[in-house]
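Apart from one protein chain that is not included, each protein chain of the complex appears where it belongs.
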Amino acid sequence: MPVESVLATRDHEVDRPSGRSSPRSGNHGKRTRWRPVKDQSKFEAQLDPGFAAEIAAEVEGGELLHQCIQCGTCSSVCPLSAYMDLTPRRLIAMTRAGARDDVLHSMTPWVCASCYACTVECPKRVPITEIMHALRRISLRERTYPRRFTTPVMTKAFVDMIHDRGRSTESWISLKLYLRTNPALLVKNAGIAGRLFRQGRLGITRARIRWRDDLRTLLEAVSA
Amino acid sequence: MSEPRFEPRIVAFFCTWCTYTAADLAGISRMQYAPNVRAIRLMCSGRVDPQFVLAAFRDGADGVLIGGCHPGDCHYQQGNYNALRRFELLRLMLSDFGIEEGRLRLEWISAAEGDKVQRVCNEMTEQVRALGPLRLVRGPRRRPRGTSGQAEAERGPGAVEEAELAPVLEMGGREAR
Amino acid sequence: MLEPESTRPPAPISSNGGPKIGVYVCHCGLNIAGKVDVKAVVEFAASLPHVTVARDYKFMCSDPGQELIQQDLRDGLVNRVVVASCSPLMHETTFRRATAAGGESPSHFQMASIREHVSWVTADGDEATEKAKALVAGAVRRVALHEVLEPRQSPVRPDVMVVGGGIAGIHAALTLADAGKHVYLVERETTIGGHMAKFDKTFPTLDCAACILTPKMSAVRAHPNITLWTFSDVVSVEGFAGDFRVRVRHRPRYVREDLCTGCLACIDACVHKHGKFDDEWNEGLSKRKPIYIPFPQATPPVVVVDRDACIWFKTGKCPRTCVDACERDAFDFEQTETYDEVEVGAIVLATGYRTFEASKMPEYGYGLYPNVYTSLEVERLLNAAGPTNGEIVLRDGSRPRTVGIIHCVGSRDAKHNPWCSKVCCMYSLKLAHMVKERTGAEVYNFYIDMRTPGKGYEEFYDRILKEGVHMVRGRVAGVTDEAASPEEEGHLVIRAEDTLIGSVRRIPVDMVILAVGIEPQPDAQEVRRLFNISCGSEGFFTERHPKLAPVSTFTDGIFLAGACQGPKDIPDSVAQAGAAAAEALAMIDRGHVTLEASTAFIDEAACSGCKTCVGLCPFGAITFDDERRKASVNEVVCKGCGICVGACPSGAAQQHLFTDAQILSEIEGVLEYV
Partner (left out) sequence: MMATTYTYYPGCSAGGVGRAFTESLYAVFERLGAGLEELEDWNCCGATAWPSVDQRQAYALSARNLALAEDRVPGPGPVDLVASCTGCYRALLKAQKALEAATPTSVRLRDALAAIGLEFTGRARVRHPVDILLNEIGLDRIREAVVRPLTGVRVASYYGCQLVRPFATFDDSRNPTSMDRLVEAVGAEPVDWPLKARCCGGSCYCGGPVIGAMPEATMQLSYALLREASKRGADVVVTICPLCEFNLEGFQDRMAKRFGHPLDMPIGFITQLIGLALGIDERALGIHRLLHWRLPERVPAGEEGGVHARA
């Protein structure tokens, strides 16, 4: 699979301020690990010609992704594109080309903050944020999402909690998250938790709604 | 799908300057739309005589569409306003005959709006399809309509007798000469 | 070679000369035959009443196709013709002519549009065939009732009006005038020259705009065949091809054009010692006095008084030093609007364009950051006659060291103008070159796609690349003064993804130039109504055919030149202006136009004298004889709309080729198939 080669820097290097640090500051003395370059060519057999249509069907107005002119407005208004392995523009291009595996393994949809700047600014009205959400759905479904990255874990924890209780409680979500991703954060953020507690801003009681059965019935009914 | 879908027949009167040109544009742009609308070209929507609309219904149309230039854009200054006035009058008249409102439609479509021709034709076809065949009893002069050849027996009570329309059609003493 | 592909033996011809209809179904290559079962349509047509011949052919509009019709007419097989092919707006004239050439009245012809209205818009072949049959049936039933009409002709006046005095209007006017026609050139600004007169250099040759334009401007003024009306606008247009009556309003300049010599002594003498009001010609980058001339070579070289700024008009108290300074006594503060009415045979519209209003895109900071300029403003800065005498300086007088040029501002954007403005890539390259040459600055061009089709254009792009202009492929998301690093401090920062390297770049610059796109004039819709032509929803005037009639309009006698029809550069505008002039000349030199045959007439026997029609006619073509209590139509004035016919309660008013009987038959036809 070409996935490995294209996204060799996935996961551990996501958090790099590539777009912001001054060019002179370089790599901050980090040693660059040599990696053999794999064949990056794309053979038609590796591409999925129906992928763009699949995404388009997932999203209202999704067919507009065929209108994309690759101008890069989305990437440049995106507050987080510097931290993405594929800029939003590239993600759209690869979606259109049918590079299904690369797209579904990309970190980009999980880095997206859903701030909708791209959607508002796109000169061709491509609903980019919604496409990001669609890509998340598919990558969760097909289990191609980055396992140790926080956002997918968070998503699942959040959805589970709502499903069970109808409401979320920030403190509990965070706790769950730390345990599943990086327990060290428990220690690191203990001070903040303490402060929030003193300010009365740390909800301890786990909230829940009364008609939880209703909620479950509703969710089942809409998925039926 | 045992029963064939009802295919309404719709007669359209398009002014040559705007709507007919827009229909040409729809063609040039290869915009696909329902084949049920048959356009008759007139110089101006103001030429649409109420008797044309009534005659169309009598002759087997299930719907009539009138297309003219947008207000203020008439090639002849105000022909489309005349069309509008007659249209309002016709609507009243048709409801008296029990012909549903949805069977007659007036649209302003400019020469640039090929997409509107497509949309309006599709909408109108679906609308009239939903209303079903116009239940208008025709005299022996008219042949049965459509390939399905709806039998006279199918026409239940409440169908409009053509005789009722006759006085209107004859209003000006003008039958097809 | 004629090879009729299916023929029905001629039916016995009735001795009384009744209708014998020939139906000719066109394949139009595969345009029709690819969808419609042409044979089935022919067979169906042959079964219709009065049809004596039914044939199909690959291309009916071709010579052999027309010959097919003419032969059948000559052989007496048919005396009425129905062609089922493209839209009548396309080829009706062609086939009417063929019918006439076959010896039959051209009015014994009817067309069924089975291409634009059927094969091109219907997905299913069977349904398309059924619809084609219906339209053919309508045409056959109607043509049986067509009457013989003699084509009416009307003489063409030899004079021409050209509206708009930019490069397109100037070129059209000079071409027509050189051919000996009298031209009225109407311009609403105080000078001709248009946008081109504001430019410094023109791409790709970099010749100076003034050097090539001003001789033409002088030629306009000097030409004995041109009446130049500046500061004037068309207020009404009446009549039709060959005989337009146009009313023109002249706004007062408060200086007599026939006396002013353009010595400009009055401007020096004005009580305002310095310019105080935004100079529109310099895009507001400089100030002018209440009395001014837009630029030294303005044509005509006549000053104008700005009524809203002039102290005399505002207070009535001014020593009027300007008047004293004028040796020719050219001032006339009592001037009012005057009107002229002229009769012309043809009109050329060359009303031009405007540039996109940059403040509509606040993300680019125009109007917020002083050093964000539009391309037009920079053209003025570059112009030696401009506000800085050709120096590229920022608002504080300093020279920029880095300049960013943003392409596609307002263009290719679904939120603003979806179209490509065509000229911006090239003029942005030109500006990059000029700015680099004059200031030595580093220049960054931000583009989405480079579009340089045109003679010498790609070569120009090569040259600019060689000169070291930085080309960044990415649409700019925003211009900001927010500094994210020390080197950005005090600069404007342009943010764009460099899509070719896949990273977002922040480039600090001193000056931003917005390559604003081309859009229709704000009053395009009103102008189009005035001249009774059509335009797209955006406002560019619609040509009669995008390929084959690019300078004609749907209104005979009115032609288009320049960017009023769509974004165009100077060479294209001039070429189109020449073409429009040639079309106008062809019409004038033919000497006559064929009038619409479909005029109204009154069947006096049926007229009840109700006068309904008289008030309805928008053209006053109907008169009423009080003595006989009958209405009558003046067929020369009648435009053939049929409004009176539709309204006549007694059926006395009728319209040639659109009689009640004909239309009712067509209705029956389109409904009574299968």
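Lettered A, B and C in written order, each chain numbered from 1.
By definition in this document, contacts are C-beta pairs under 8 Å (C-beta built on N, C-alpha and C of every residue); 3 or more make two chains touch, one makes a residue touch a chain.
On a predicted model such as this, the values are computed, not experimentally measured, just so you know.
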Considering the complete assembly, the absent chain touches shown chains A, C
Missing-chain contact among A:Leu47, A:Ile69 or A:Leu202 belongs to A:Leu202
For chain A, residues touching the missing partner are 14-17, 20, 58, 60, 79-80, 82-83, 111-117, 119-120, 129, 133-134, 136-137, 140, 149-151, 154-156, 158-159, 162, 166-171, 173-174, 177-178, 181-182, 185, 189, 192, 195-196, 199-203, 205, 207, 209-211, 214-215, 217-219, 221-223
Note that chain C touches the absent chain at residues 362-363, 480-482, 484
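Going forward, only the chains that are shown with their structure count from here on.
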Chain centres from averaged Cα atoms put chain B and chain C apart, in whole Å, by 33
When centres are defined as mean Cα positions, the distance from chain A to chain B in whole Å is 54
Chain A and chain C have mean C-alpha positions lying a whole-number Å distance apart equal to 50
Within their complex, chain C touches chain B through residues 87-90, 113, 115-118, 120-124, 127-128, 130-131, 134-135, 138, 529, 532, 534-537, 542, 554, 598, 606, 616, 618-619, 639-643, 645-651, 655, 658, 660-661, 663-668, 670-672, 674
Chain C contacts chain A in the complex at 363, 408, 412-415, 448-449, 473-478, 484-485, 487, 495-499, 502-506
Given the complex, residues on chain B that touch chain C span 9, 11, 16-18, 20-21, 23-24, 26-28, 30-33, 35, 38-44, 46-49, 51-52, 55-56, 59-61, 72-73, 75-79, 82-83, 86, 110-113, 118, 143, 146-147, 171-177
